[in-house]
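Structure first, then comments.
The complex appears here minus one protein chain, its other protein chains still in place.
This part shows subunit A:
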């Protein structure tokens, strides 16, 4: 079972992962899982509540923001060249 980067979130993460994989294989891949609001939504919210604290503590939220800004810059440069 893959761990969360925050050990305190392992429980909620595992419940979400199991739900997601089941939804993905049994619904999405069969063309019936078309909405965001599914049986895993509540589990995902619990998981994110736990995880977002850890992302902030470890400065990963900043790394994410930097990566998004860099990607935006690179995209803008590509557009300019054309």
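Heads up, the rule we're going with is that contacts are C-beta pairs under 8 Å (C-beta built on N, C-alpha and C of every residue); 3 or more make two chains touch, one makes a residue touch a chain; residues count from 1.
Going forward, contacts and distances are computed from a predicted model.
Chain not shown in the complex: UniProt lists it as "Uu.00g096080.m01.CDS01", one of "Thioredoxin H-type", "Vacuolar fusion protein MON1", "Uu.00g096080.m01.CDS01" or "Gamma-tubulin complex component".
The set of subunit A residues touching the chain not shown comprises 1-6, 9, 13, 15-18, 20-22, 24-26, 28-36, 44, 47-48, 51, 55, 60, 63-64, 66-67, 70.
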